[in-house]
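To start, the structure itself, in C-alpha cells.
Heads up, one of the protein chains got dropped from this complex, but the rest are sitting where they should.
Letters are used for the chains, namely A, B and C, taken in the order the chains are written, and counting of residues starts over at 1 for each.
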Amino acid sequence: MILVLKENVTEQQVSSFAKQFEAQGLVCHVSTGTQTTIMGLVGDTSKIDIDDVRANPLVADVKRVTEPYKAANRKFHPADTVVSFAGVKIGGPYFAVMAGPCSVETETQIIGVAESVKRSGATVLRGGAFKPRTSPYAFQGLHSEGLRLLSLAKAATGLPIVTEIMNPAHLDLFDDVDVIQVGARNMQNFELLKELGHCKKPILLKRGLANTIEEFLMSAEYIMAGGNNQVILCERGIRTYETFTRNTLDLSAVPILKHLSHLPVIVDPSHATGIPWLVEPLSKAAIAAGADGLMIEVHNDPPHALSDGAQSLTPEQFDAVMHSVKRQLEFEGRNMVCTLKN
Amino acid sequence: MILVLKENVTEQQVSSFAKQFEAQGLVCHVSTGTQTTIMGLVGDTSKIDIDDVRANPLVADVKRVTEPYKAANRKFHPADTVVSFAGVKIGGPYFAVMAGPCSVETETQIIGVAESVKRSGATVLRGGAFKPRTSPYAFQGLHSEGLRLLSLAKAATGLPIVTEIMNPAHLDLFDDVDVIQVGARNMQNFELLKELGHCKKPILLKRGLANTIEEFLMSAEYIMAGGNNQVILCERGIRTYETFTRNTLDLSAVPILKHLSHLPVIVDPSHATGIPWLVEPLSKAAIAAGADGLMIEVHNDPPHALSDGAQSLTPEQFDAVMHSVKRQLEFEGRNMVCTLKN
Amino acid sequence: MILVLKENVTEQQVSSFAKQFEAQGLVCHVSTGTQTTIMGLVGDTSKIDIDDVRANPLVADVKRVTEPYKAANRKFHPADTVVSFAGVKIGGPYFAVMAGPCSVETETQIIGVAESVKRSGATVLRGGAFKPRTSPYAFQGLHSEGLRLLSLAKAATGLPIVTEIMNPAHLDLFDDVDVIQVGARNMQNFELLKELGHCKKPILLKRGLANTIEEFLMSAEYIMAGGNNQVILCERGIRTYETFTRNTLDLSAVPILKHLSHLPVIVDPSHATGIPWLVEPLSKAAIAAGADGLMIEVHNDPPHALSDGAQSLTPEQFDAVMHSVKRQLEFEGRNMVCTLKN
Partner (left out) sequence: MILVLKENVTEQQVSSFAKQFEAQGLVCHVSTGTQTTIMGLVGDTSKIDIDDVRANPLVADVKRVTEPYKAANRKFHPADTVVSFAGVKIGGPYFAVMAGPCSVETETQIIGVAESVKRSGATVLRGGAFKPRTSPYAFQGLHSEGLRLLSLAKAATGLPIVTEIMNPAHLDLFDDVDVIQVGARNMQNFELLKELGHCKKPILLKRGLANTIEEFLMSAEYIMAGGNNQVILCERGIRTYETFTRNTLDLSAVPILKHLSHLPVIVDPSHATGIPWLVEPLSKAAIAAGADGLMIEVHNDPPHALSDGAQSLTPEQFDAVMHSVKRQLEFEGRNMVCTLKN
C-alpha cells in the first residue's frame, strides 16, 4: 500500500504515523521528495481499510499495490478451480450450460422445459422459485412449491438444479438444490453471503448491476472466507447509459476475472441483454472470450411466461443456439461433462 | 399502458390478444394505422408486469402511461407526508438533521459525538452498529453492543437514533431504535423491505448506487404495501464514470421525488462525495433544491475512525456547517422541531 | 410516431394539433381513452424532431416507432454493404485487420511496423498523424509529416492506410490516405461529418465514449446524407463506472449494429481496454459476435512509444494474436482479401 502524504507534513508527524502501521506488523518505507513524502507499507495489508487510511489528515492519497482478496486470488492458487456437483463439472477444461425458465410455474412447464433443454444438451436446469421483482405487485415466485417442482424435474431428467435464494432464513428449503444462486441485487447482501460461506453447496454469484470487478471478487471472498470455496462467478451485464439492451454485457470481465482469480466464470446473455436474438452471438462471444459456462433462459411458451418472458428462447430457438455452442466448444477444445443419474 | 404491435399482426391475433386483457378487467382501445397497430389499456395496470407484455411475440414495444407505484404516488395522496418520531418531525414544513459517526465504536465516542452534534443543532443521532463493508476482513460493526451504546447516547442526550439493519432476523434488536435505515446496497433486498413493511417504525430508505428514481419509489412501495407508510427517502449519490467524488450526488432527484411522491426526501452529502469540504456547499444546495433533511457524518477523531473516517467532519467543522444550514433554513422558511426528552 | 397526450386536453385542441401534422403530409390516428388520448402519426416522420413534439404543452410523452436513420437502415437496404479500397474488402463475407502504432513517429518505425504487421497477416496499416490528446502539453502527432511517412510505408508494403482527421480544413492533406478515421471524441463533430459526406473515400467512424447505438447510426447518417455511403462503424468501448479497463467494450453493439444497419462493423480491443493481454480473447470474441474486422495497436517498441504505448502489442504478440484470429476466421468461414499492389 502506498500513501502520498500532504505537502506540509512534519518529519515528526511522519514518524509517529509510521509507528502506527509498524505496530500492526507492517514494514514502512518513507521516501521524502521536495514536494511530497511517500510512504510504502509492506506486509499483510488486507485488514487495512483503504478509506480509513485516506481519512488521516496527513494523507493526500492512497493506493493498494496488492489485491484485497486472498482466497479468490489466482496469485495464491494458480490452478483453475473446478466446481463439481451431481456429475457436472465447471471450470478448467469443463464447460456447463444452465438453461430453463426465469420462473418455475407448473409441474408440466418445468418438467417439459427440463426435458427439452436436456435433449438440446444443457447440463443444468435453472428456474426461479423466489423471484426478486421491482414491483411488490408483480408475481413473486412459487416459493417452496417452486422448489418442490424443481425437484420433480430433477428426478424426471437427472439434471442438477440451480435456483436463487433471497433470504438466509430460507436455506433449509434448499436441501435438494445443487447450486444456490445469489442474484445481482443481492451481490452485496453481506449477511446472505456470510451465511452461504458456511454452507456446503456450490454458490453461483451474479455480478451486481453497478459493481466493479474488484467488488465482485470481494463478494466471492465473503463466501470463501466462511470456508466455502465452491463459487462460480456470473457476468450478467452492468448498468450503463445505453438503453437498447437491458444492461451492457461486459465480456472483458471474463478474461479479467479468469486472470485475477481461479474461480470458474459463466455468462448470462439472456438477462444481460433482454433480447432473444442476441443470445446466440453473445454465447459464442462468451466462449471465445474464455467463459466456463452459460446461463440461458428458455421457456416453452414465452408469451405467457409469468416473468421475464421477453428474453426467453423457445425450446426450438435454444436448440439452434446449442447447435452453435457445441460446435464452438469443440473448436475451442472444451468439454461438457454430465453424468446424469437417469 | 400503450402497446405498439408488430407490423404483420392479423386482425384476429389482435382481437384475441385484447380479450386476454379484457379478462383482467381492463378496457382495450385498438387503433390501426397503415404500418402499426396501437393498443391502449385503460384501468388498473399496476399488476401487469411490463416485461411480460413485452414478451408477447405480437408486441414491438410497450409504454406505461401511469406510474407503477400507488401508495408512494403523490397523485393519490397530494399532501406531504410528515414522519414523526420521538418529538422530531420530517416532511412538509419540517426539516431534520441526522448526524453522527459512520460506526459506533465506544461509549465515550458515541456519547461525545451525540452531545456535540446536539449542541450544534442536529435533531437525530446516526451511527452504524451493523456495517456493510466491501471486504470481509474489514471492521463489521459492534452489532448488538453497538445498538446498546446508541441507546446510552440516546438516554444521555435525548436525541432519537437512526441506524442500519442488514438482516430481517436482527429486527428484535432494534426495539430502542427510532428510525431503521436500509442501506444503498440493500435497496432491492426485497425480503428485508417486506419485513420492514410489517414493522411500526419509520424507515429511512437509501437510494441504491445504480437505481433509477422509479426503482427507488418501487422499493418504498414494497414497504408501504406491507402497511408501513412512514418512509423517508434518502438520495446519497449514484455511480457514474466520474472518479473525483466517490459517487455523483443527484440533486435533481430531490425535486423529482417530491413531485412524484408525498414522502419526505433527505440528502446525505457525506456518503455521496466522500469529501469533507463538499458537505457545506452541497448541504446548502440540497436545502435550496427542496430537501426535507440532511444526514451528515461527524466523528470526534476522523483520522482514527474505524470506518469511513475520510468523509467525516470534526465536531468543529460540523458546527460551521450547521451555522450555514440554519441560516439557509431560516431563509427558506423551514423549521426544525425536536422536543427532546431531557 | 406515437404521442400520448396530457389528461385534460380538449377535443378541439386535439383536432387542431392533428391538423399541424396533416399539413406536413402525415396521417394522424387519434384514439381516445378514459384517461389518455393517444395520437399515432403515420408517414415520413424523419424530419420531425422528437424533442420539438415533446415540447408541446399538450404532449405527455412521445415514442418513435420507426428509426430516425434511413440511409444506414437495413430495412431499406437489406444486403450487407461491402466497403472496398486498394484491394481490400470489408463487410459481408470479408474481414479486415487494421494494425499499426497509435502515432506515426519515424520512417524507420512506421515502415518497420508496417512490414511486420503485413507479415503477420494484417491487411490495412493504421497510424496516427493528428492525435487528439487530453493535454495540450502532450505530443500531438507529426501532422503532415506523419502523413508523408504513412505514404512511404504504404509504398514500401502495399498496405492501404487508415488515419484520423481532426479538422475539415486538413482534408487536402489526406489524398494518399485510403480510409479516413473519425475519432470517438469527434463522433458528434457534425461539421466534420458533413464535410466527409462530400468526400469520395471510405470513412471509419468510431463510436463516441458515451454515445448510444442510435446516435452512432445517426452520425453515420450525417456522412451518408452527404452522398458518401462507404462508412465503416467501429466499436471501441464506452465509458462506464468500471475502472479496471480504460473503457468497457460493448460487444453486444456488434450484432445489434449489424441487425439495424447494413454497414460493416469492426472492433478496436486495444483502445477499448488499454490492456495488451485482453486483445487476444476480445478479438476472438469480436469475431464470434459477428464483427467484420479488427483494429489493433502494434508498436515495435511499446515502452518508448510517444503515445498510448500502454495498450500496444509488440510485433511478436501481434503475430500470436493473428495466429489465433486466422484460425477463428477459418472456423467462421470469413475471408480476408487484400490484393497488395506490391
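Definition applied: a residue touches a chain if its C-beta (ideal position, glycine included) is under 8 Å from a C-beta of that chain, and two chains touch if they have at least 3 such contacts.
Every value quoted in this text rests on a predicted model; they were computed, and no experiment measured them.
Novice: Thinking of the complex as a whole, which visible chains are touched by the chain that is not shown?
Specialist: Contacts of the omitted chain with visible chains: A, B, C.
Novice: Return the single residue from B:I287, B:L313 or B:M336 that touches the missing chain.
Specialist: B:I287
Novice: Write down which of C:N73, C:N189 or C:Q328 is the residue touching the left-out chain.
Specialist: The one listed residue touching the chain not shown is C:N189.
Novice: Name, in rising order, the residues on chain B that touch the hidden chain in the full complex.
Specialist: 210, 212-214, 238, 240-245, 248-252, 254-256, 259, 272-273, 277-278, 281-282, 284-290, 328, 331
Novice: Which chain C residues would touch the chain omitted from the figure, given the whole complex?
Specialist: 46-47, 49, 51-52, 54-58, 68, 132-139, 166-169, 185-186, 188-191, 194, 208-210, 215, 218, 221-222, 225, 239, 274, 302-303, 305-312
Novice: Residues on chain A that touch the omitted chain in the whole complex?
Specialist: 2, 4, 27, 29-36, 38, 40, 42, 60-61, 63, 65-66, 210, 239-241, 243
What we mean here is this: only the chains that are shown with their structure count from here on.
Novice: Sort the chain pairs by how many C-beta pairs are in contact and tell me the top one.
Specialist: A-B
Novice: Report, in whole Å, the distance between the mean C-alpha point of chain B and the mean C-alpha point of chain C.
Specialist: Whole-Å distance between the two chain centres: 40.
Novice: Of all residues in chain C, which are in touch with two or more distinct other chains?
Specialist: Residues 210, 240-241, 243.
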